[in-house]
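With one protein chain removed, the remaining protein chains of the complex are shown where they sit.
Read from first to last, the chains carry the letters A and B; within each, the first residue is number 1.
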Amino acid sequence: MSDTEEQPVETSGETGESGDAPEPGTADSAVEEAAKTTPRGVPLRIQNLRKEFGGITAVADASFQVEAGSLTGLIGPNGAGKSTTFNCIAGVHRPTSGKVFFQGEDITGLRPEQVANKGLVRTFQIAREMEDMTVLENMMLAPRGQVGESLFNSVVPGIPAPRFLDDSQRQRWERVVPQGRRAVTRQEEDLRERAWETLEFFEIDHLAGEYAGSLSGGQRKLLEMARVLMTDPEMVLLDEPLAGVNPTLEKKLLKRVHDLREEGLTFLLVEHDMDVIMNNCEHIIVMHQGTVLAEGEADDIRNDDRVIDAYLGETI
Amino acid sequence: MSDETPRERFSGLRARFSQGGGTTDASLLLVTMVALWALFAAVGMYLGYDTAGVLGTVQSMTFLVAVYALAVLALNLQWGYAGLFNIGVAGFMAVGAYAVGFLSGSPDATPAGLGLPLPIGIIGAMLIAAVVGLIAAFPALRLRADYLAIATVAMSEIIRTTALARPLAPITGAGQGTRNFPANPARTLYYENPADVTSAPNAVGEAVFGVFESFGVMRTNLVVDMTYTVLLLVVVGLVYWLSRRTGNSPFGRVLKAIREDELVAESLGKDTRMFKIKIFMLGCALMGLAGALWQGLGNGSVNPTTNFLPVLTFYIFIALIIGGSGSNTGSVLGGAVFAALLFLLPTYISNIVATFNLRLPRPNSVIDAFTPLLSADPLPLVGFVVANIDSMRFIIIGVLLVWLMQNRPDGLLGHRKEVASSVDLMRRDRTRGQTAATDGGRTQGGADDE
Partner (left out) sequence: MAGAVAVLLLLDLLRRLVDGSLGPSTLLTYLWTGLVIGLIYGLAGIGLSLTYSILNFANFAHGEYVTVGAFSGFSTAYLVAGGGIATLGNLFLLRPAAGQVGVSITSAPFAVVVGLLVAVVATVVVALVLDRVVYKPMRSAEGISLLIASIGVAFVVRYLLAIVYGTQRPGVTAGTQRYFVGEALGLGRFIVDAHQLIILVAAAVLVVGVHLLLTRTKLGKSMRAMADNEDLARVTGIPTERVIRSTWVLGGGLAGAAGFLLVLSQGTIAYNIGWRLLLLIFAAVILGGIGSVYGAVLGGIIIGIVQQASAVWLSGVWSDMTLPVTFALLIVILLIRPQGIYGGVETT
C-alpha cells in the first residue's frame, strides 16, 4: 500500500562537523542556464499555514518567507511540522487553511506538477530515482514543457522545409507546418547536451549509461540534485538532502548548493541536523509543534533559549 | 560452442534479447514465425491433410498470432509502458467489433448497420473504444492501481452483458449475436461484388486464384483468408511502429516514469493524469481495432455468450507476460507463442492422439479415471485428460501464470529495457544539421545489466 520503496542509502554514523565555507563555484554553462532568472525579491511566502490530519494539527499557523537567492534553512525537532509544511508547499498536501505564495502568485492547493511548473521544484528525502531508467533517461525526463511530451509530436513525422526556401522562410515554415518528430529530435539533442554538462558539474558523467537502480546511495543524491537542475528551476526545495550521507559526499553536495546559490538560485533546505543548517544557511527558520518558533541568523538561533529548550526536550 | 548447456544457451538468448537492437529483434521474430509455420505445417501433414488443409492450418495459426499480437501491443502501451493495469481488454475489443458492424454493416440485414464505408467504420470503432476507455478509466486513474483493475473488468462485463440484453437487440443482436459485418477487405480485392457470397471474382481474383489452383489449392475462401491474414500482418507492423515511436520519445519517457514513481514524475512538473488518460485511450482504441479486425472482419460473427468473456483478457495478459511487458518485440513474440503453442496446438492434440488408435477409455468421472491407477492402468486417466483438454488448458495457463509471477515477473524473456528517447543519449558529439537524427537509436543498453 505504501508507495515508498526501500532504497539502499549510504549510511554513516555521525555526520560530524560539516560544511566548509562556501567557495565561489566555477562557472558552468548548465548552471548558468539554470540560474539565469533574476531574483525577484521574495520568491516564497507562507502565510498562516495550517494543516490538520483527522483531529491532529500538524502545522498550526506557520508564517515565514524565503528571500531570493538565499539558502534558507528550515529546522526543528521530530514532529515539528517541517515535512508537512514542505509537503504543503510542494503540493502533496492541501493545506487546511493559510496561503502559499510563490513569486507573488498564490499557489495554495495546487497539484505537485503545477507547483513544479511554476519553477518551484523539490527533491526527496530518500533519493527517488527511476531505477529502471538510465541516469541519462532520468536527466532527460526532467526538463519542463518538452515538445515531445505531446503524443502527436512524438509519433507524427514532421514535414521538412523545402530546400529552395531561404533561412528566414525556413524558420517561418517550421513555425507554421507541424514539425512533429523532427522538432522532438532536435530538442532532444539540445537537452542531451545540457544533461551531459550537468552530469559533469556533479561529477557523475561516468555513470551516464548506468541504470539508476545500480547507483550507490550517494550517487543517487547527486543524480537527484542534477535532475532537479534539469527542470531549470527558480527555487529548489531540499528535503533533508544530507540524511544518511557520509561526510565526503556531504561536503560535495553542499559545495554544489553553494555554487548554485552564487549563481542566483534560491534554496529552502529542510534539515533535521542542526549543525548543517547553522554552518550553511544565512537565514534559519525553527519550527516546533507546528509553529515557527524562531527565525533569524545562525547566531540568533544559537542563543535563543526557546530553541535550546525545544531541542533538549526532544527524545531521540 | 557444443558444450554449452541448453540453460546457458537460453540465458545467452535472454541477454541478447534484453540488449535489443533492430536486427536482433527482426531475426528473432522471423525465426519464431518460421519455426511456428514449420511446426503447424508438420502437424497438418502428420494428420494427413492435403495442401489446402496444411495451408489452412498454417493460415489460421498466423491469423490468430496476428490478432493476438495486435491486442498484446495495445495492452503493452497501457501496462508495459505506463503500468496501467487494464483487465477489461475483452470489453474494449467487443466495442470495436460491434462498432465496426454497426457503422459499416449492411442497412438491410438484422441487426441493421449504417452502411458507412469501411475506413470510417474502423476509425469510428477505434474512437468509440477510446471514449468507452475514458469512461472506465476516468474515475479509476486517480486511485490505486488495483482500482483500475476492478473498474476495467467491471466495464468489460457491463459491455458484454449489455450486448446480451434484449432491449439492445436492434444494434447488437442480443443473445443471437450479429453476423452483419462489412465484407472483408480481401474479398473486396478479389470479387466483383464483395458483399455477395455468390459473386464472381474480378480480374485480380481470377489471376490469384489461378496461381493457387495450379498448386492444387481449389478453395478460394482459403486464398481470401490468407490475403486477409497478410493484411493483418501489415497492420501489426504499423501498430508496432506506432507503439515503438510512442515509447522512444519524451512522451514514452514520462510514461516510464509514471510506472516507476508517479509522485516523482509529478514533482518534476509532469501532469501524470493527462499522460495516463492519453495512453489509456490510445491503448483502448487499438484494442477496439483488434476487436474490429479479429472477431468483426476476421471471424465475421460475434456472440457475447462465447466471445469477449473476461478469460480473453487474461489470455492477452498471459501473452504479454510471456513476452515481457514493456517490450514491443516481446509483445509480438508473446502473442505468437501464446496463440500458437498454448491456445491452438492443444486443440490438435485429441486429433493427434486419435491417430495412435489407442482406443482410450472414456471414464465419466474423475474417480473412474484414478481408481484404475491402483491396478497400474494409466489409460483411463490419459483418456480422461484428453477428454477434458479444455479444462486442462485453463489449469496449465493458471499454473503458468503463478509460476511466471513467482519466478519471472518481468516475463519469460526477461525485462526488456528500451531506452526512452528519440536520440541516442550516449552520443555526445552534436551533429546538428547533418540529419543524424538517430530515430529509435538505442544502441546503449544493459551491457552491465544482468
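Definition applied: contacts are C-beta pairs under 8 Å (C-beta built on N, C-alpha and C of every residue); 3 or more make two chains touch, one makes a residue touch a chain.
Note that the structure is predicted; figures quoted are calculated from it, not measured.
Engineer: For a quick check of understanding: of B:36, B:103 or B:140, which residue touches the chain that isn't displayed?
Structural biologist: For the chain that is not drawn, the touching residue is B:140.
Engineer: If I consider the whole complex, including the chain that's not displayed, which of B:120, B:197, B:373 or B:395 touches that chain?
Structural biologist: B:395
Engineer: Who touches the missing chain here, B:68, B:85 or B:280?
Structural biologist: B:85
Engineer: In the complete complex, which positions of chain B touch the hidden chain?
Structural biologist: 83, 85, 135-136, 138-140, 142-143, 145-147, 149-151, 153-155, 157-158, 161-162, 164-167, 174, 314, 317, 321, 365-367, 388, 391-392, 394-395, 397-402, 405-406, 409
The rule is simple: only the chains that are shown with their structure count from here on.
Engineer: Using Cα averages as centroids, what's the distance between chain A and chain B in whole Å?
Structural biologist: Result: the chain centres lie 43 Å from each other.
Engineer: What part of chain B is in contact with chain A in the complex they form?
Structural biologist: On the chain B side, the touching residues are 144, 242, 245-246, 249-254, 256-257, 260-272, 275, 278-279, 282, 415, 417, 419-423, 425-428, 430, 432, 437, 439, 444, 446, 448-449.
Engineer: List the residues on chain A that touch chain B in their complex, please.
Structural biologist: Those in contact with chain B are residues 1, 3, 5, 90-92, 111-113, 116-117, 121-122, 124, 128, 130-134, 136-137, 140-142, 144-151, 153-155, 181-182, 184-186, 188-189, 192-193, 195-196, 208-211, 214, 227, 231.
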